[in-house]
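A single protein chain has been removed from this complex, and every other one stays in its place.
Chain nomenclature is as follows: A and B, assigned in order of appearance, with residue numbering initiated at 1 for each chain independently.
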Amino acid sequence: MNQEASINFSEDEKDILQEIMNIAFGNATADLAEVVDIYVMLSVPNIQVIGIGELPFYLKDTIKDDGESSIVEQKFWGSFKGSGLLVFPSGSGKDLLAFLDDRADYHHEGTAAATLEKGGLLEIGNILIGACVGKVSELLSTFVTYSPPQVLQGKSSDYNYLIEHFDPMQTAIVMKTIFTFKEKDINGFLLILTNHESIDWLRKALHEFMGSYE
Amino acid sequence: MIFSQMFDMLDVGIVILDSDLKVYKWNRWMATHSKLSPEKIVGKSLFDFFPDLNTPWFLRNCKSVFTFGNFAFFSQKLHKYCFPFKAYNTLGSDFEHMQQSCTVGPLRDENSRINYIYLTVQDVTEVAAYEHKLITMNTRDGLTGIFNRRYLEAKLKEEVDRHIRYNRPLSLIMLDIDHFKKINDTHGHQAGDFILKNLATTIDERIRAVDIVARYGGEEFCCLLPETTSESALALAEFLRMGIEAEIYHFKDKSIKITISQGVSDLSDGVDSAEALLKLADDGLYESKRLGRNKVSMITNKTKNP
Partner (left out) sequence: MINTILIVDDSPVARRMLKTCIPKDKGYEIFEAGNGQEGFEKYKELHPDIVFMDLTMPVMDGYQATAKIKEFDKDAIVIVTTADIQPKSIASVMELGAFTLLKKPAKTESIQEAISKVEIKMKKLQEK
């Protein structure tokens, strides 16, 4: 954590955020079992408050992109604003499709296998990101609007835009969780990056949340 | 008042559904395109009228919106359409159904509970038709209408990766019209073009739908054969060779006969890239030419380095 970030976020606030995330991701895991009939496990999220200037290095380090992984990205906005990034290990697209084994229902003719595979990634990405962001929003008494998810072609230049319009003096909050599709033995990770514009709102929301416990 | 006008004025389909997926609201756009008035459909299950939507993916996504308050996106690329409406104004494309981009999102009550979801339907037929045209222009050979070299090379790389990952057989045939220059010189370039077009059709009719035939160069063609062993590829090449040898092409008042030379390669020990596959097929083709043309040959790494 850099100096700028620690000024913005106290240890206590970080603890509150961590617990809210634990609850949100736990709730998301439970509800996901109802929505998709496969057991998706989300690990306890790891939270980092980092300076925007460090974000590119953090992303490069974390994604460790070998050009083979599939990345689904989705932006969301409202008081709570940012991006969700879902990183699947290389070559898992096909296995994920088997999990959504109702592809035959799509108006399939003339739809290339690659499009179907991409469609499967997008649908899973949309649901997982929506589940996590949705539960966080619910706990913090807000709601967000989502843009359509997109598959990034695994080039680091693709996610550089995430940081381009950030002020390097500002901070971002990164939540990282590992997800596992139990039966399929597929795991990857999910990052939620909150835009610095929502940090002030987030601090206020954290205090309001704890306020109901005092 | 003004807000409710918008509901019917917009050039977008809007449906509001309750948690049992019964129709709560149905706007004018939906009524016009479906020819179902709100009176007819409101209060009824959406699936009574659109049974094709009663699928795991549609239910799963709606459930997700009710549970998490997220959005669901049914893109034209993947789904083509959610509601089977007639297409019109399609820039001369042949879409039978209106191509649609649909979004589902949550609607909350004063206690933030999601009791309803909305579904919007956008007509994207024109965009899809335009995109379709661009893709055709970009991937097809202008003269013969079969795939072009760029498409073949992209597809080849993709298929090689996929077949290696799942350890499946993949073969390639490279073929060339024998003495094509002579045809041009004797009968003129128009006749040459005629032969190229007809040969492309002859090959295209004899391969499976999953196979890809492309014009690779002037009079050179390539067939990419997924899930195909070299034995089957050699058999297909022989079938093509005999078929074309027997064919008589009629251009104006001339009867033209041609033969082809072919090289076959497959993914096997030591062959693990698109480049290697192309190189070996090309070596085979060269060998067929050397042996006197109208032949099928296969060179493997083993024949080269025994």
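Before moving on, here are some points about what is shown:
By definition in this document, contacts are C-beta pairs under 8 Å (C-beta built on N, C-alpha and C of every residue); 3 or more make two chains touch, one makes a residue touch a chain.
All values reported here derive from a predicted model rather than from experimental measurement.
With respect to the full assembly, the chain omitted from this view is in touch with A. Remark: the residues of chain A touching the chain excluded from display are 15-16, 18-19, 22-27, 29-30, 33, 39, 44, 139, 210, 213-214.
What we mean here is this: only the chains that are shown with their structure count from here on.
Taking each chain's centre as the mean of its C-alpha atoms, chain A lies 32 Å from chain B.
Put simply, chain B touches chain A in their complex at residues 55-57, 60-61, 63-64, 67-73, 75, 77-81, 103, 105-106, 108, 112, 158, 165-166. Taken together, the chain A residues at the contact with chain B in this complex read 28, 31, 34-36, 91, 94, 100, 102, 105-107, 111, 114-116, 118-119, 122-123, 126-127, 129-131, 133-135, 137-138, 141, 143, 145-146, 148-149.
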